[in-house]
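Only one protein chain is missing from this complex, and each of the others stays in its spot.
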Amino acid sequence: MARTLITAPRTARRGEVIEIRTLIAHAMETGLRVDAEGRKLPRDIIHRFTCRYGDELVFSAELFAAVAANPYIAFSTVATASGTLSLTWEGDNGFAHTETLALTVT
Amino acid sequence: MSVPPVSLDRRQVLVIGAAWTLPAAAQPADPVHDLEAAVRGFAGSAPVRQGRVTLDIAPLVDNGNTVPVSVTVDSPMTEQDHVQAIAVFNERNPQRDVASFVLTPRCGRARVDTRIRLATSQKLVAVARLSDGSVWSHTVDVVVTLAACIES
Partner (left out) sequence: MKGLAWVVLVGAGAAVAQPAADPRRSGFDFMSAATQAMQADDMQNPGMLWVAEGAALWQRKEGRSGRSCADCHEAGAAPAMRGVAARYPAFDAPSRQPVNLQQRINLCRERRQHAAALPLESRELLSLESHVAHQSRGLPITPSTDERLRPFRALGQALYEQRIGQLHLSCRQCHDDHAGQRLGGSTLPQAHPTGYPVYRLEWQGLGSLQRRLRGCMTGVRAEPFPYGAQELVALELYLAARAGGMRIETPAVRP
């Protein structure tokens, strides 16, 4: 399980634009570095991030090796109805991590 | 005054100069290595205009390993008028792509923040495609200082 830090409000008014800030622990190994013996360290990065609000995909990102280690992604979404936000990170070597947030919309 | 003889250097300059006049068809666009080709690949056939996009990044960076960037696009983010996608490209890293983002009217605001790696001082470009098909960009020059002491 990857470590994450997520900032998002638990409640919002209908129509309010809320900000979601995410941080996930991941080395984002570029595939260009070499170890002490001169062997290339294989690429191992998170390459995709998605945010689903209920069933709807509201935001997604494609990440490349130029994204810094322990990737930080901040974006916003409109509070429409109470529901669950599902944040997913996918990466090399089958890396997959999901965090869910409950949002109450008044 | 007599014309000085053509030195070896000047001949080399002439040869190099000729190479730059080769027709575009002879040099295939390489989006992995060529910044302009990368931006062109994102923009498709739409002309890339300056404006509406703000790429916010510190002009002088402590360490190129982790550089905060923010891209904001002036857009109401309605069904009729919104940002569809934002892409960030660099000039001098091993590859041009940095990150791309797909937005929807459900975003409410066209702004994304992330942190990127910059190998050296270079240009950074943020490009946005709007729902009306128009493409806008903002280019920034970034100076990157490198660590003084090498540890490994």
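Going by the order they are written in, the chains are A and B; count residues from 1 in each one.
Quick note on the criterion: a residue touches a chain if its C-beta (ideal position, glycine included) is under 8 Å from a C-beta of that chain, and two chains touch if they have at least 3 such contacts.
None of the values given here were measured: they were computed from a predicted structure.
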item: Partner chains on view for the chain not depicted; value: A, B
item: Where the missing chain touches chain B, by residue; value: 58, 60-63, 65-68, 145-152
item: Footprint left on chain A by the chain that the document does not show; value: 3-5, 7, 21, 23, 25, 27-28, 68-70, 72
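Operating definition for what follows: only the chains that are shown with their structure count from here on.
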item: Chain B - residues contacting chain A, complex; value: 65-68, 90, 93-95, 97-109, 111-118, 152
item: Of chain A, residues touching chain B in the complex; value: 17-18, 21, 30, 32, 36, 53, 56-69, 71-78, 80
